[in-house]
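Of the protein chains in this complex, one is absent; all others appear in place.
When the chains are written out, they are named A and B in that same order, and each has its own residue count from 1.
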Amino acid sequence: MTGTETIMTRPVLEARGIVRRFGGITAVDRVDVTVGEGEIVGLIGPNGSGKSTMVNLLTGELVPDEGTIRFAGKDITGVAPYRRARLGIARSFQMLRMFSSMSVEDNMLTATHIHMKRGLLSSLLNLPSARAEEDEVRAKARDLLAMFELEKFARRPVTALSIGQQRMVELARGVLSEPRLFLLDEPAAGLAPPNVDRLIALIKRMRDEFGISILLIEHDMRVVRELCDRVVVLDSGELIAEGHPETVVNDPAVIEAYIGKGWSRRAQA
Amino acid sequence: MDLFLQYLANGIVVGSSYVLVAVGLTLIFGILGIVNFARGEFYMLGGFAGIGLATVLGLPLIVSLLGVVAFAALLGFLAEQILNRQVKDKDPTNSIVSSFGLAVVLQNAALLVIGPQPMLLRTDLSMVPVEIGPVYLPLQRALIPVAMIVLVGALHLLLRHTWVGMSLRAMAQQPTVARMCGIRVSRVAIVTFMTGAVFAGVAGFLMSSVFMVHPLIGNMIVLKAFTVVILGGMGSVTGAAAAGLMLGLVESMTSAYLGNGLRDIVGFLMVVIVLLAWPQGIFGRNLERS
Partner (left out) sequence: MKHLALFAAAIALLALAPMVLGGHGLSVMTLTLTNLVLAVGLNLVAGYCGQFSFAQAAFFGIGAYTTAIMSRDLGTGVWINLPAGIIIAGLFGLVLGVPALRVKGHFLAIVTIAFQTVVYLTLVQWTDFTGGQNGILVPGVGETSILGIIRFNVQSLESYYWLTLALAALAIIVAWRLVHSRLGREWIAVRDDETLAQAVGVNTTTTKLSAFVASAAFAGAAGALNAYTMRTAAPDDFTIFISSIILAIMILGGKGTFLGPIVGAFILTIIPESLGEFSRYKMLFFGVLLILTITFLPGGIMQLVRNARTRRA
C-alpha cells in the first residue's frame, strides 16, 4: 500500500507475500491482496495471470508456499476450506456449482448448516425445536430468493433453472450463509447484458444491506469499473498495479499486460 | 543366504506376473479412465485356456501361448463392447459396477462349466531345471520374468515410437483434442482393452505352472493389481513395473519369514499405509482422474 492510498477501514482479508509454485513455474509471486471492511475489491489480469490460483489459495483449496493470509485478524493460511466457510468466507465458482439433485431451497439450506444451533440429535429425532429452526431458515431463504426475484422457484429442482438464474441462486446461497467476505469468481461470465446490470445492482445491495465485503474476480471491465472501490492487477503471477479502477485501467503496465507493448506507447502518446 | 536368494527369485517370478496384470490396468485407466474389475478373470481364463490347450490338447507351449493370446484378445474385445460402449458417457461409478458384474458372471460361468477343481499346468518344460548359482527354478517359471521383460519392453517401445503408441498417449492426455486430430477413439479403446486382456491372460497362463488355477483366483489377482497400481502411480507403466516386482518380493519374504497366512494381507497393509501417509499416492499422483 502506498502512502497516498490509506485504507481507513479495518481489513477483513489480508494476504501478504503469497507465493505458490507448481514444479518449476511460479504461478503466484509475492502478491499482496487486502480487502477492507465494506470494500469491493477487484482482482483482474489476463488469462494465465495467476488469478484462479490466487482464488484457490484464498479459499483454502491450495496452500501457499510462502506468505500469510489473515481473515478478520485471524491467521487462516493453512486452514481447510470448510473451516473458512464457517469463519465467514463465502465463495462462488467460475464454473457454476450446484447440488444438482436438490431443490433451489435445499441448495440454499445446505449453506446454513454452519449456523444451525440445534444439535444433530434433535435433527435426527425431528424434535419440534429442530423443526422450528429449519422452518425459520427456510423462511429466510425464501425471503432472500424474493430479493433475487426467484422465490417461485424455491421448491423446484435447481437444474430446472437457466444458467443466469442459477448464478443468482449461487449468490443468494452465499448471502444466506451470512459471510463477512464473499469471493466472487467471474460472476458475470455467460450472462446477457440485462442480467449483468441486475448482477451489479445485487452485488451493491449485498454490500450495502448485508455489510458483506467483496473480492471480485472479473474479466468484464464494465462490472469492475461500476463496482470496485479498488482494483488489483496480476500478470504472470506478479502484482503489477493497484488502485482506483480508472487509474488502473489507464496504467501503461496494465494495458501492456492485456494487449501488448505497441498499444501502451500509443496510449501514452 | 542361499535360501534368501531362492526366496528372492520366487519373489521376482511372482512379481513379474503382478507387473503384467497391473500394466494392463494402469494402461486402461490412464488412457480411457475406466477400470475393469474383471481383469482377474482374464488372468484366470488365460490360465484355464492355456491348461486346456497344453495338457488337454497336448499342444506345444509356444502354440498354447499364442492360443491364449488370441483367446484373451477376443475376451478383451468383448469386454470393451460390454463395458465401454454403453457406460462411457454416463456416471463413472457405472463402469465400476458393470465390470464388477462381469467379474461375477465370468467367475460363476467358470465354476459351472469348468468346475471348482483347481488345476496346475505341467508340461515338459516344468521338468527342465534352471540353476543360477544356488537358485533353482523350473524353466517354465524362469520364463516368466523373461516374458514380462519382453512384453513390457515391447509395450514401452510401442508407446514411445509408433503411431499407435502415440495415439494412445495422446488419448491419455487430451481425449478431445485427440479426437479432433482424427484419432479414432473407439479403435483406441478396443486396442487398449485387448492389450490389457492379453497381458492378463498371458500372466495367468504362465503362472498356472506356479500356482493352481481355479475359478475364484481372480478376486485376489485384481486386488493385487490395484495394490501395484496404487503403489506405482496410476497411469505409469514404469511405476507399475517397479511396484509389481516390489510387491512380489515383499510377499515372498513375508511368506518365508513371517508365515504364509500373512502373504496376501501384507499388500493390503502397504496400500493402507500408503493411502494414509501419502494421500497423493506414492509417486505424488492424484488417485482420482479429474
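List of remarks:
As a working rule, contacts are C-beta pairs under 8 Å (C-beta built on N, C-alpha and C of every residue); 3 or more make two chains touch, one makes a residue touch a chain.
The structure displayed is predicted, hence computed values, not measured ones.
Interface note for the absent chain: among A:V35, A:I76, A:L109 or A:L145, the touching residue is A:L109. Only one residue in the set B:L8, B:L59, B:M220 or B:A256 touches the chain that does not appear here, and it is B:M220. Across the entire complex, the residue among B:L8, B:L59, B:I82 or B:M212 in touch with the chain not shown is B:I82. The omitted chain makes contact with just one of the residues A:R70, A:R86, A:R142 or A:R198: A:R86.
Which of B:L57, B:A70, B:L112 or B:L258 touches the hidden chain is settled by the complete complex: it is B:L112. One chain of the complex is left out; on chain B, the residues touching it are 29, 34-35, 37, 82, 86-87, 90-94, 96-98, 100-109, 112, 219-220, 222-223, 226-227, 230, 261, 264-265, 268, 271-272, 275-276, 279, 287-289.
Although one chain is not shown, part of chain A still touches it, namely residues 59, 61, 80-82, 85-86, 90-91, 93, 97-102, 106, 109-111, 113-114, 116, 120, 123-126, 173, 177.
Just so it is clear, only the chains that are shown with their structure count from here on.
Centre-to-centre, using mean CA coordinates, chain A is 48 Å away from chain B.
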